[in-house]
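With one protein chain withheld, the remaining protein chains of the complex are depicted in position.
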Amino acid sequence: MKKEIPQMPPYPAPEWAVTQWFNSAPLSPDSLRGRIIVLGAFQMLCPGCVAHGLPQLQRVEQTFSREEVAVVGLHTVFEHHAAMTPVALEAFLHEYRIGFPVGVDTHTDPAGPPVTMQRYKLRGTPSLILIDRLGQVRHDAFGQEPDLALGARIAMLLAEGSGAEVAVSDQQEQPNCTIEGGCN
Amino acid sequence: MKKEIPQMPPYPAPEWAVTQWFNSAPLSPDSLRGRIIVLGAFQMLCPGCVAHGLPQLQRVEQTFSREEVAVVGLHTVFEHHAAMTPVALEAFLHEYRIGFPVGVDTHTDPAGPPVTMQRYKLRGTPSLILIDRLGQVRHDAFGQEPDLALGARIAMLLAEGSGAEVAVSDQQEQPNCTIEGGCN
Amino acid sequence: MKKEIPQMPPYPAPEWAVTQWFNSAPLSPDSLRGRIIVLGAFQMLCPGCVAHGLPQLQRVEQTFSREEVAVVGLHTVFEHHAAMTPVALEAFLHEYRIGFPVGVDTHTDPAGPPVTMQRYKLRGTPSLILIDRLGQVRHDAFGQEPDLALGARIAMLLAEGSGAEVAVSDQQEQPNCTIEGGCN
Partner (left out) sequence: MKKEIPQMPPYPAPEWAVTQWFNSAPLSPDSLRGRIIVLGAFQMLCPGCVAHGLPQLQRVEQTFSREEVAVVGLHTVFEHHAAMTPVALEAFLHEYRIGFPVGVDTHTDPAGPPVTMQRYKLRGTPSLILIDRLGQVRHDAFGQEPDLALGARIAMLLAEGSGAEVAVSDQQEQPNCTIEGGCN
C-alpha cells in the first residue's frame, strides 16, 4: 500500500508571468520569501479543480497561519480561452467565495499552455506546487493530493530552520459519543 | 476563520491497560519508543468512529512509513458492554478490514469509563492522541480532526530531532485536465 | 447508459420467520396488507449496510407517508453469529437512531443463511424487497440501489389502484442562487 515517493531535487521557483491579479496586489516568489507558498494551478471550467483542487486550497488557507503559509492560485488556461476570460474568472471567484490571491497566467502561444505553466513544467490542472521559505520548489503534484499528505508536506517545510512550534488550526465538526451524553 | 490553538503541555504517555490485543502482540508506549504513535480511541458501535475516526486511522497508516509512525487503536467501551465484546470486536475488525493493532481497554468500574480512557482523560469517542518519539503526549482531540491538520501535526513531530527528509505517500485518485488529453 | 431491467414476475410475499422484534409489536406481510412494504435485509456489521442500506431506509421513512409505505428491517445474520446477537443489535439500533421496526431472522441451519433470507432467495446484504398493497413481491435488489430508481419504484406501486395524489416530502437542504440575494 505504502509507496515511497522519490523526493524531487529542489530548484529555484521560476517567476510568475501574470497579466492580472485578483484579491491582491501583484505577487512574486520573491515578494513572499520567508513564507511557504502553496501554489495551485487551476482552470475555472476544470471539474476536478472545482470539486477538489480549489476547496483544498481554501482548507489550507484556514488551517495554517497566513504569516507562515501563503496560498496563491494561478489561472492556467490551456483550452476554451474564449470562455475562461478574466471577466469570467472574476465572477467565478466571487461565486465560489475564493478569497486568496489569484493570478492570470500569461498566454502567448495559441497552440500551447500559458507561460508560467510551461516554466513549472505542469502537465495539467489541478496542479499543486510547494515552495519553501528560501524560494525553492520542493514538491509538485498533478491531480488530487490527499489532505493528510499535503498537510504533512507543508508542515515539513514549516519545520525547516524553525525552532518554534507551528500553529495549526483544528476545525472540529462532528464529535460523537461523550461519556456523559451518549452519542450524537 | 483561523483559530490559534493553545499547545498542550507535554506529559509522559500513561501505560495502556489492555486485556486483549488484535492484529498484534502486546504493545506499550515504551515498546514503540522512537516512533510517533497515533492512538485512536473508538467504540465499534459509535457512528462517528465508523464514519470518520477509523477510516482516518487507515489513511494515516497508508500515508506514513510504519517504521516512523505507529497507528494503534484502543477499544474504549463505556456503554453497551454486552454488545461490544471482544468477540464482536474481532468480527468488526474483520468486516471493516482494519489491520492495525487494536487493544481492548480494561473495564473495572461498571459505572465509569475504562482504565486507559481515564488515564488519558478522554471525553468520549472518537478521540485521537499523538505521542512523540520520546513517549510524551503532545496532542489530543475529541471528535473529528481534519486530515490537513492531522497530517501537519504528525509531520511536525516527525521533524523533531530529525535531520532527514520524511517519506510521505501520495495516493493520486482523480487527475483531471491534461494538456494533451483534455479533461477526464 | 440506459439499461432495460426485466420485470420480475410477482409472487406472494413469504412469511417472515422472526424470533424477536425491535421498535414494534410482531409484524407480518399480512398485517401490513394495504401498504407498500419496503423490506431491508441487513447485518449490523456489514459495512455497505451501515454506509448505504440503512441510511436509505431512513430516508424512505422520512419521504413517504407511514400510512402508505411501511419500512421494515430484517436482521439476516449469516456470519459472525456470536458478534451480531439481539443484544448487540439493540445497542446498534439505539446508537444509529434507527426507529423503524426491525425483526431478527430465525437461524436454524449453522451452515446456511437464516430462514426468511432463504425464503426470499436473497444473495447477501444489503438487500431490498418491495411488496405491493396486495402482498406480492414486486422487486428485489442486492447491493446499493440508487435513490432515484427506488423512489420511482415505490411511487409506481403507490400509484397502482389509487386515484389519489400521493404525498411526497421534500427536504430542502442547500438552496443556492436567489435573484434577490446572490448565491449562498
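As written, the chain order gives the labels A, B and C, with residue 1 at the start of each chain.
Rule of thumb we're sticking to: contacts are C-beta pairs under 8 Å (C-beta built on N, C-alpha and C of every residue); 3 or more make two chains touch, one makes a residue touch a chain.
Only a predicted model underlies this, so the values are computations on that prediction, with no experimental measurement involved.
Interface note: of A:22, A:64 or A:92, the residue touching the hidden chain in the full complex is A:92.
Interface residues of subunit C with the unshown chain, by the touch rule above, are 1-5, 7, 43, 46-49, 52-53, 59-66, 78-79, 113, 123-126, 141-156, 158-160, 165-179, 181-183.
Residues of subunit A that touch the chain left out of view are 45-47, 50-51, 79-80, 82-85, 87-92, 94-96.
In the analysis below, only the chains that are shown with their structure count from here on.
Of all residue numbers seen at the subunit B-subunit C contact, over half occur in both copies; the interface is built from largely matching residues. Centres computed as Cα averages put subunit A at a distance of 28 Å from subunit B.
Distance between subunit A and subunit C, defined via averaged C-alpha coordinates, is recorded as 44 Å.
For subunit C, the set of residues touching two or more other chains reads 95.
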